[in-house]
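As you look at this complex, bear in mind that one protein chain is not there, while each of the others sits in place.
By letter and in written order, the chains are A and B; residue numbering begins at 1 in each of them.
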Amino acid sequence: MGVGIEVRGLNAYYGKHLALKSVDMTVPANHVTAVIGPSGCGKSTFVRCLNRMHETIPEARAEGEVKVGDMEIYGAGTDPVEIRRRIGMVFQKPNPFPTMSIYDNVAAGLRLNGFRNRKQINELVERSLKLSALWDEVKDTLHKKSGASLSGGQQQRLCIARSLAVEPQVLLMDEPASALDPISTSKIEELIFQLKQHYTVVIVTHNMQQAARVAELTGFFLMGSLIEYDKTEKIFTTPADKRTEDYITGRFG
Amino acid sequence: MTRSRFQQGLDELRDKLLRMGGLAEQAIDRATEAYRARDAKYCQMVLTGENEINQAEREIDELALDLLAMQQPMAVDLRFIMAVVKINADLERVGDQAVNIAQRVLDLISEPEVPLPVDIPRMAESVSTMVQRSLESFLDGKAEVAEAVLQMDNVVDRMKDEAFVVLVQKMTHDPGTTRASLNVLLIARNLERIADHATNIAEDVIFWVRGADVRHGGAHYRA
Partner (left out) sequence: MPDPAQSSSSLKISVFRRLTNSLATVFAITAAVLVILPLLAIFIYLLIKGVQSLNWAFFTQLPKPPGEVGGGMANAIVGSAMILGIASLVGIPMGIGAGIYLAEYGRNLFGDVVRFTSDVLNGVPSIVIGIAVYSLIVVRQKHFSALAGSLALAIMMIPTVARATEEMLLMVPNTIREAALGLGIPKWRTTLSISLRTASAGVITGCMLAFARVAGETAPLLFTTLGNQYWSKSLNQPTAALPLQVYTYALSPYDDWHKQAWAGALILIVMIVTAVGAVRIVTSRGTLKGAS
């Protein structure tokens, strides 16, 4: 089951540059929330702060409160590695581990975190691949084919399965379909819609129609600030802020 | 940039709708003039003008559909196109009502003139003003002008109710005037319907400009 995310006063820096300015946002559990905005607005930075990936970039840091469920992830003494086990991430360009088989790819998160029980790993791999709608296509070649031999859309679903295998509570997706063709994109979108039953999903997208199709809530970022955050239907039919309207009608961005 | 192509489409849609509005206004004026002058020539003009109005309706709907499919408009642009489609339908109905009026006038003319205590031209002028103002509010995108139109509807409704009372009285006392009275009553009702359409147009403009649904006497903003 997914959990909600409470963000209060989140600031993110790249060196001295303030990329996110005091962001407040409440992401409800088991919903799909989209984050949109023009290039450089901070949407990717925001999402990467939610699983403390932002600080893996040299000279980057974040401060503020981010509560995932009842866990304060920026609290004193919290281990970022532990956080990332509970909050999965899927990236823009599919990145399966090239030297590993499909099975090993999905099991990687489990095995490399010390999980040893063979039977349980098998079950989790199967479950994850079924959840990401890839099981039927690969069940006969799990151990024989490498992760990199799949098509782009399949690779991305593999990456989703890999993230799901460690049973996170939240799934973050940074433009997951932007490198894919329309059919693969619609499969991924369908998948996201199914996933929200079990997980909380936050998706960054520059494609507004995609946000409109998959997300229940949408947040519009501009120059590091969250300008408007509301139900998707409201944002796209009667946005409250003129900047939001200008962006979604294509007058800039 | 695709925005300018889209903008061209929106402008074309607007111009087409305004032109159609002009045709509808013209139809009302001609029907009114037909009544005042008891001239079949004007009736004929209204009847033939109907084709042009119908053709315009078709073109506008087609263009709106294309823009929706091709450009995936959002927010204010989406509301604009929806408003245009609805106003389109209302204007076509206005044309129909003008035709109805013209047909009543033809029937009136076929008989000797009967003086009746109903000032149709005055009512027609109010109605025509309402249509004109509602189209103005669309042209300028001004919700306040549209709101003024909503107020005027009450006046026209009252005029129609008065006409009803007066004409029923006339028919009761002077059965020979029944045919003419009924025609005039029908004309009054047609005019009142035109006023309703003008009100609809004004409501659609407010929806487009403000995002508020003010139909059926309320103001409903999206939660």
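By our rule, contacts are C-beta pairs under 8 Å (C-beta built on N, C-alpha and C of every residue); 3 or more make two chains touch, one makes a residue touch a chain.
Here the structure is a predicted model, which means the values were calculated and not measured.
Taking every chain of the complex into account, the omitted one touches A.
The residue from A:11, A:30, A:95 or A:225 that touches the chain not shown here is A:95.
In the complete complex, the hidden chain is touched by one of A:29, A:71, A:108 or A:121, namely A:108.
When the omitted chain is restored, the residue from A:33, A:163 or A:218 that touches it is A:163.
The omitted chain makes contact with chain A at the following residues, 51, 53, 56, 81-86, 88-89, 91, 93, 95-101, 108-109, 112-113, 144-146, 148-149, 159, 162-163, 166.
As a working rule, only the chains that are shown with their structure count from here on.
Our note on geometry: chain A versus chain B, Cα centroid distance of 52 Å, whole angstroms. Only residues 208-209, 212, 233-234, 236-239, 244-245, 248-251 of chain A touch chain B when the two sit together in their complex. Across the complex, chain A is touched by residues 2-3, 6, 72-79, 211, 221-223 of chain B.
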